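Omission of a single protein chain aside, the complex is shown with its protein chains in their original locations.
The block that comes next holds chain A.
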Amino acid sequence: MGSPSEYNGSDREGFEKSGSEQNGDAGVGRRDVIRRAAALGLISFPATGFLAACASSGGGGEGKAKAGKKTAQNPLAVNETTQMEFVLFDGGFGKEYAEDAVKIYEKSFPRAKVKFSATQKIQSTLQPRFNQGTPPDLIDNSGAEQMDMGVLVGKDQLADLTPLLDAPSYDDPKRRVRDTLRPGIVEMGQFDGAPVWIMYYAYTVYGVWYSQKALDSLDATYPQTWDEMLAVCAKAKKKGMAGWTYAGKYPYYLPFSLYPMIGKVGGREVLDAIDNLEPNAWRHPAVKACFDAYYELYQKGYVLRGTPGLDHIQSQTAWAEGKALFLPNGSWVENESANVIPQDFDLAVSAPTGIDSSDKMPFGTVWASGGEPFIVPAKATNTAGAMEQLRIMLGEASSKNFTSKVKSLTAYNGGTDGITLTPGLKSGVAALDKAGSNVVNPRLQDWYVQLQKEKIGVSGLGEMMAGRITPAEAIKKIQEFADATAKDTSIKHYKHQ
């Protein structure tokens, strides 16, 4: 998450010379012409040229690998000699977990070669290959350079993963893979209709993160109603601690606790209507109530001073230093801020606080969803091999390996027995247990990235929480953004099934 910092050097040659060129001689005109031509060329190059560098060049795929023999050990009929190419996003989760899973694949198919690579530059490495029609077989399409899923699906670039979901699971041939997954994982991989395009491997719990120790020191428990929330914040303020902070420069972190709160207050339908870009979805009273509640945090001075100018790391650091009590975030925060969170912090996450007892859903309603989206390109040569690799990763052993190595849950439902969980992870598992079936999964952030981040996040919520617009104005603005997105024919639109 956060800001991608991508920068490709500058073009400094050509003008360095001009300083020493001043002592003129004859032939001024000609030299001027050359210099002007050079200047124009230099200027215009960075402007337009670079895009065409990744221009498409047509061409078809190299053809599919022949199917192998279907057996109980090889339910997906993987060709035992064909190479499988796997490109992993080398991010917060590292690459060790995938390398371990590749080793298992190589053991199952000793005659097949696996070409494994890990990179942070998913899009710049793979976009040209999609354009040429020669993508790798399995991709972890994640990170700052994630390729737009909506476009990939809309342009028929991905393979349907239904064969994988219907295959027997790695550990128990009697259960299908789809029966071993956590709630919401399969639905998240669908866009419109039955095909499942994406297999989310990690499982993220979103909510309000805090230090249990700090909360204890205030003689408080986690507040369930908004009045209690304000009371806790008032107590904290007396001790010189702000109630809240958030990634002010990336205000699209606020929805991690705000959206499930809207769901809790108004019911799932409100969130679905928002995702479906229905007219007046944002004008629902539950949305207004939640916006007002958050705005009250700002008005009463419960938000850490300067928060709108902090990025995610800076806000997490301030929060870990005890300057603020609550932080809306996802379960990656434990790993991301590991070096600033004190030993005795006792990290915990809670489902968001609601308004009061008239809320539609019970306290504990939490946002949890898949992370690390794995895709198999439609034009890949060895789609069966890619799915087999995923089947291995979704087995209990690989899942446990992932959880113990990178402190995150996986899509595999279970896999936490017998390993020691860190405080944040333990609290996340407890939050999921408490939620039961009350797990919501707002989709704006994967369906309409620009709307979610730049428009709703930065221009709507960010401005409201900085006190520059009121909740009513924010709702009006966001509804207009949503309407514009609904009307935009250049964007593919999706609906909840």
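Note that contacts are C-beta pairs under 8 Å (C-beta built on N, C-alpha and C of every residue); 3 or more make two chains touch, one makes a residue touch a chain; residues count from 1.
The criterion applied here is as follows: contacts and distances are computed from a predicted model.
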item	value
Per UniProt record, name of the chain withheld from view ["1,2-phenylacetyl-CoA epoxidase subunit PaaD", "succinate dehydrogenase", "Sugar ABC transporter permease" or "Solute:Na+ symporter, SSS family"]	"Sugar ABC transporter permease"
Identified contact with the non-displayed chain, of A:91, A:308 or A:424	A:308
Residue of A:86, A:105, A:130 or A:294 touching the missing chain in the full complex	A:130
From A:95, A:323 or A:426, residue that would touch the chain that is not displayed	A:323
Absent-chain contact - pick from A:249, A:288, A:391 or A:407	A:249
Among A:125, A:162, A:450 or A:470, residue touching the chain not depicted	A:450
Residues of chain A (touch criterion as defined above) contacting the omitted chain	3-11, 15, 18-24, 28, 35-36, 39-59, 123, 127, 130-133, 145, 147-148, 150-152, 154-157, 248-251, 304-311, 314, 318, 323, 449-450, 453-454, 457-459, 462-463, 466, 468, 490
